[in-house]
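Each chain you see keeps its place in the complex, though not every chain is here.
Note that the chains take the letters A and B in the order they are written out, and that residue 1 is the start of every chain.
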Amino acid sequence: MLDLARCRAWIEAVATAVAERKDELTELDAAIGDADHGANLHRGFTAVQAALGGDFAPETVGQALVKVGMTLISSVGGASGPLYGSAFRAMGKQLATPEADADQFALALRSGLDAVRALGAAAAGDKTMVDALGPAVTAFDDAVGKGLGFADAARAAAQAAEDGAKATVPLQARKGRASYLGERSIGHQDPGATSTALIFTALADVFR
Amino acid sequence: MKKFLNTPESVLADTLAGLAAAHPSLRVVTAGEGGGGDGPFVTRASRTKPGKVALISGGGSGHEPLHSGFVGQGMLDAACPGEVFTSPVPGQMLAAAQAVDSGAGVVFVVKNYTGDVLNFRMAAELATEDAGIRVETVLVDDDVAVRDSTWTAGRRGTGATVLVEKIAGALAERGAGIGSVADVARRVNANSRSFAVALTACTTPANGKPGFQLPDDEMEIGVGIHGEPGRSRQKLASAREVATLALDAILAEPVFDRTGDESGGSEPCEVIAMVSGLGGTPLSELYILFGEVAEQLDARGVTIARNLVGDYVTSLDMAGAMVTLCRADDELLDLWDAPVNTPALRWGV
């Protein structure tokens, strides 16, 4: 069950992980992009921390996640800002109850993925965040289908995202800045897929 | 990192403070300020004349004078600078649109990068749906180093942006409607192609070190303006050879094919030619390169009707240069010659 406290803990954990791995994400982006993915997400999740603090008192997990999405959209910029922002926003819109069970969350994740696909038009194998997000959503779904609980589903999703991110290494990018490099994009791990894995790992950790 | 700056975090704010101090003809609105949005934007100091279509561009910083240096009479009404090499955010673009729309609508000039495209798309939705502003979006994608195919995010927007902003800005200033302004902007883009070569990598303030390592005797061919490596690497070549590389790539594009001309290609065609430095290359080298471009174009039956030589679209401190050609006709040249009064481009006024 993802209640508001856990939801906040998740987002906090993401912010912390982004702050810690900022340079790593930027290094990955330096290799095949423009060396700002770490800085972008750090700026975004710092803004998110501020937005979730203070007076903001969401009544549902959905409201909290919509806030996360809107804040990312208004603070990140770049490709990842609208993409992650839309994903969180779409997820939030699915969740109108104070807390979300694994079934609800699976649906929300699916909406998030759809939003990223609708906006960015990336397919599996294009070497983008979709290559981590897609497998993660499927893994979460599958786990829930098998009757596993939220914690196990989240762990499965995190593992799938990690694997998906690693599997971007041999791919040639077809979307985003990395696509400009053509074959020279091969051999590097996609920064956005890496940060997606980080987000799912943070979710799993909250349920540990 | 050898740069004049205070902190890497304050680069954008400090640049805008200097811009504001230098140019009383500009108004710099910082995030959250009266009428401000989620990020800063720059407008002309005077309000948009009623009925004049407003031209807005924006994108990551680090390409100065693009875009803020092109705000002013005959060119942009507003610019939305993002963090270095990072697209600005929709709220910033919306606030800029609200600040400069006179009711005649707003044309967004967007360089074709996923980040810029997505953020401007969201901004256009917000402006249209929430603020009732009529918006046309023009994508600039002139960089021939990237193949435009389903295998890429499409050609990048680079040097043609300056030409689009100048020419569409002139038409807007003359009172044309939003459709015509967007049309001419698209026509300039369709007629333009660019190609860039880097001699060194650039260093983003946030990263603090060069984006890639380039041996002393090599150069990157077909680079973009975000410090990314190019399509390939080769031995340093003379200015003459670099010009040939660029012109071979550009003139191979269908828009420069002259066999369909009235004269069947026997009469020269006219272009606006720009040689822009990428930030770390001095003007003298740009003139040397331009001299080669001019000589070789002449030999290929292409006449340079107008030109720009200098730093117009840059990539931080990268040593390198970009060649942009826009196939011109009387209408485009007439709009090119129209008065312009911006920090970075000024004539006729």
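A few points about this structure:
In the analysis below, contacts are C-beta pairs under 8 Å (C-beta built on N, C-alpha and C of every residue); 3 or more make two chains touch, one makes a residue touch a chain.
These numbers were taken from a predicted model, which means no experiment stands behind them.
The assembly described by this file has a subunit formula of A x2, B x2.
In this section, only the chains that are shown with their structure count from here on.
Chain A and chain B, compared by their mean Cα positions, are separated by 32 Å. Contacts from chain A toward chain B in the complex involve residues 26, 30, 32-36, 39-40, 43, 73-83, 119-120, 174-177, 179-182, 184. Against chain A, the residues of chain B that register as touching in their complex are 38-39, 60, 82-91, 113-115, 118-119, 121-122, 145-147, 150-153, 156, 204, 206-207, 211-212, 224, 226-229, 231.
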